[in-house]
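Note that this complex is displayed minus one protein chain, with the remaining chains in position.
Which chain is which? They are A and B, in the order written, and residues in each are numbered from 1.
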Amino acid sequence: MNIMLMLLVVPLITAFLTMAILKHQKTVWTIFLAVSGYLSYALFTMYGKWDLSWSIELGFKMFGKNVVLSLINSPLGWFFAFFASLTTLLIAMFSIAYNDEKHDSKTAPIWLLLIFSNIGIFFAKDWLMFFIMWEAMSTTAYFIIAHGKEISAKAAKFYLSISLIGTSTLLLGIILVSRLSQTFDIGVSIDSLVKLFSTNYSAALLYIGLFITTFLIKSAIFPFYMWPSKAYAESPDDFTPFLSTVMSKYGVYGLILFILPILAKSDLPMFGKISQPAYMLAVLGAITSVLATILAIFQTDMKKLFAYSSVANVGYIVMGLATMSVVGIQGALFHSVNHMIFKTAIFLSLAAVIYRTGERDMHKLGGLVYKMPLTFLVYLLAIISAAGIPPLSGFTSKWLIVQALMAQKMLFVVVAMIFASTGAFMYLLRCLASVFLGQLPDKYKDIKEAPLLMAIPMTILMLLTLAIGVIPGIITKPIDAVLTGMGYNVEPSSWTTVHTALAKSDLNLTYLFYVFMVACVISLIMYLISGKQEKIDQIDNYTAGENPLEWDTTPDRFNFAYGFYQPFKQMFNPMLDLISFERWMSSFGRIVERASSALSLLYTRSEGAILMLYIGIAILIIGGMM
Amino acid sequence: MVVINIILYSLFAILVGLIFMGIGRKVSARMHLRYGPPFYQSILDIFKLMSRKSFTHNFVMDLGMVMALAGLLGTMLYVPIAGHSAFISNSNIIVIMYLMAIGSLGMAMAVTASGNPNATIGISRALTMMLGYEIPFFIIVLGLIISNNSSSISVIAASQAGSIWNWNIWHMPLGYIAMEITLQAMMGEKPFDAMIAPAEVASGPMVELSGKYLGLGLLTHAVSIFVETGLMVNFFFGGGSNPIDFVIKQLGIYLIAVIFDNIFPRYKIEQAVKFLWIFPTGIAVVQLLLLAF
Partner (left out) sequence: MNSVLFLIVIPLLGAFLALFGKKANRIVAILITAFTEIFSIMIYLSDKLPVSVAIGGWQAPYGINFVLTPLSVGFIVLINLAAIISLFIIRGEKEYQFYSTYLVLLAAANGIVLTGDIFNFYIFSELTTFAITALIAYPRNRRSTGAAIKYLILASTASSFLLIGIGVVYKTLGTLNIADIASKIDLLNPLTLELIIVLILTGIFVELELFPFNMWVPKAYFAGTASVNVMLHGMLGTAGAYIIARILLTMFAVNGSGMLVNANIANAIIVIAMLTIFVSEIAAFNEKKLKKVLAFSSMGQMGLIIFGFMIGNEQALTGAFYMVVANFLAKIILFVLTGEFIAMTGSDNWEDMKGIGRKHPVAGVSFVIGSLSLMGVPFFAGFWGKLAVIQGAMSGNSFMITGIVIILITAVVEGVYFLKISHTFFLKKEDEKEFNAKARIHSIVIAAALAVIVLAIGVHPGLIENNVNRATNEILNSTSNYVDVVFPGRY
């Protein structure tokens, strides 16, 4: 059987299978793990076989011929699909342990359907396949986010309405573009759009605008940056990493697949070194990451905080793509993978915390480092990576994107990038300080470290981010294939060094790691040769031996966590009120609801029926006169 | 060989930083019409602190302090000292900016682990301040990178070689002014010292540190002074023809900061951030536009 088809069939069949045996949750999740393992393995073997394909002809005519659905193994699709399935594999391992009696979300079958559409999106060769899978992904994701909980269903509704707008624009765009090229093939449609750009600029802009809207919605780029904070926060804890790391990449994938080649090949008006539409994209990315960073800093719910953080990270990726340069795209692809790794690590460690404590508000936690040291370590390395601090992987990609932006002289975009990544430091540390450090509340005195099955994937992720940080070649080598596949001329990248377009600015990351290690050793020696230390209880020091319980308070009340950045927030309050897209959306929703009530009232009144009939006749008569 | 180099450079930076701190204290004292401690007082302090018994609360505190010093030392190694550095590298500015963050992260982690609210408030202020000064700092750096088409400090320093009139301070005076203000914030000197404000949060991050932890903190601070002034020298003062020249320039820059520190009162944190985002950032943007177009 064709391996491309197997990739689709295996998750599909297991989805129905697991639906039948949904009661045996451990079995279901084990099957889920096995499927993700199979997919990862199959994808791994597919590397380099860029001629694999599969297609089927349906008995449905469009443009005068039968519709064909086809898949192809392209380097770009492979790149995303492989790392997505690797992430899924690790999450799946975590899910087995996570979904016990108390936490079972029963979402495994739908999740398998989502993985099925995931594969379809990344390997689609024609727009129809792409759209089919895209819409399947949107709707299945709705059911997973909602997962039979009232509060989640509300959040999911928000996701769904925005997502459906995205599918609507995508459908319109696909039909317009395929009418233009008289076929659904993606490659042909790129060429015909390039041609359209030379003849009818504004129409072409409208066409790609429709696609870009869809992709921006799915990746939550400004002006659609609001939905993740709701959807990510309320989805099942073990699904959030998938939502945040894999599903936010669909839009990125779409941009690279379709928009970038068009912008690269078309003759467009320039703004500085790059074309205007690309610059627009970069500005959107910049606004997204700045806004999301500011919003993340003020969250008290840790899942919401990292939802905004994901939005900001996708903003970096879009900025990198918009440079249209080899280094920028390399950085963007690299950051996509990095984001998958470190954000999965972060969300999994938080899921472990939630699993043990049942608490999502950061200020109600504290001091968990005493009870869950491994989780703490995973989280620490993940945020070091997320903050873009060497020698972990997040640095390399951020560095590449910054270099590309500077080389293209996109001055204010790169300032926004630096703002966002410095701000990232603020919110990452906020969660670290509030959840893992500080005083341990009494009610969490007895909690344990995360179970083994959770610890394994977290540890693997931790090692992965370190390994990629030290040896960037693990990722840059496959990226070479992707860039070659996209038609860029690239030098084979080295295992240790990353290159940039600026003069004399290449960076050897392995060397950086050595240097940092030597510095660590020096620092450690300083620490070791100095005097002895004594371990004392936290409150012994700063309450000078007084017992807080005697003043009717508990030590954990001393945790400074709730208004962590209060003065800073006051600075931004007027702006936050102004830009509340959320408020705008919900007021729009209210308008629709009111209109809906008014219209249905029209139908419950009997008096107007005949009047309305005559209005209808009037429409017909006037229409006939026109 | 490289390892020995690294150790020597680290010791050198620590020593210079500590002596700078001592001189700074002396200058402050003279401005207060006091006599002040000898210039080597900071070195003695370090020996004293390191040999004392100290209190820790958990392993995070130990890890954090070691990480802080290691991060700053690593950063220091990437800063070329009058064209010399411990190993061959391009001394990329972006690397330095991000490496410095390890120091902040380690410090922040260590002191929040103590559980003292004063320390945590101090850290929250320090991070807010960091966001405040990174923006103008990066805009200035961006101007330098754009005009040299390289993000290597060596290249930037080398471009100013030759006469004193080649220094960037003459080419981009606005950038220098902005950098001077920003440097004040980077070093945590007044008016930007809300995070360690002794009267409000009892020295903030330092409140729970004792013995060797405080010693490591002081060492970190010493190295950070070396790095920050070193960057300034490389950016605007030609980078120095030899290490002694380099250190003297650093000292000059440090003393300017110390003098300002003694003159000004303290901003509240939000005032400080607003100030940094309006004045130095505005000046830096003007400078950047002048360079770019």
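Everything that follows uses one rule, which is that contacts are C-beta pairs under 8 Å (C-beta built on N, C-alpha and C of every residue); 3 or more make two chains touch, one makes a residue touch a chain.
Note that the structure is predicted; figures quoted are calculated from it, not measured.
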* Structure fact -> Answer for the absent chain's shown contacts is A
* **Options A:E150, A:D446, A:E491 or A:D552, residue touching the unrepresented chain** => A:E150
* Structure fact -> Which of A:I132, A:A264 or A:V490 touches the missing chain? It is A:I132
* chain A residues touching the omitted chain (full complex) -> 19, 22, 58-62, 131-133, 135-136, 139, 142-143, 146, 148-150, 153, 156-157, 160-161, 164-165, 168-169, 171-172, 175-176, 179, 592-593, 595-597, 599-600, 602-604, 606, 608-610, 612-613, 615-617, 619-626
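To be clear about the criterion, only the chains that are shown with their structure count from here on.
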* Asked: So, what's the distance in Å between the C-alpha centres of chain B and chain A?
  -> 35
* In the complex formed with chain A, which residues of chain B make contact? -> 3, 6-7, 10, 49-58, 60, 62, 65-67, 69-71, 73-74, 77-78, 86-87, 89-90, 92, 94-95, 97-99, 101-102, 104-105, 108-109, 112-118, 120-121, 123-125, 127-128, 130-131, 134-135, 138-139, 142, 145-146, 148-152, 154-155, 207-208, 211-213, 215-216, 219, 268-270, 273-274, 288, 292
* Structure fact -> In the complex, the residues of chain A that touch chain B are 367, 369-370, 376, 380, 384, 387-390, 395, 398-399, 402-403, 406, 409, 411, 414-415, 418-419, 422-423, 425-426, 429-430, 432-433, 437-439, 500, 502-508, 511-512, 515-516, 518-520, 522-524, 526-527, 529-539, 541-542, 555, 558-561, 564-565, 567-568, 570-571
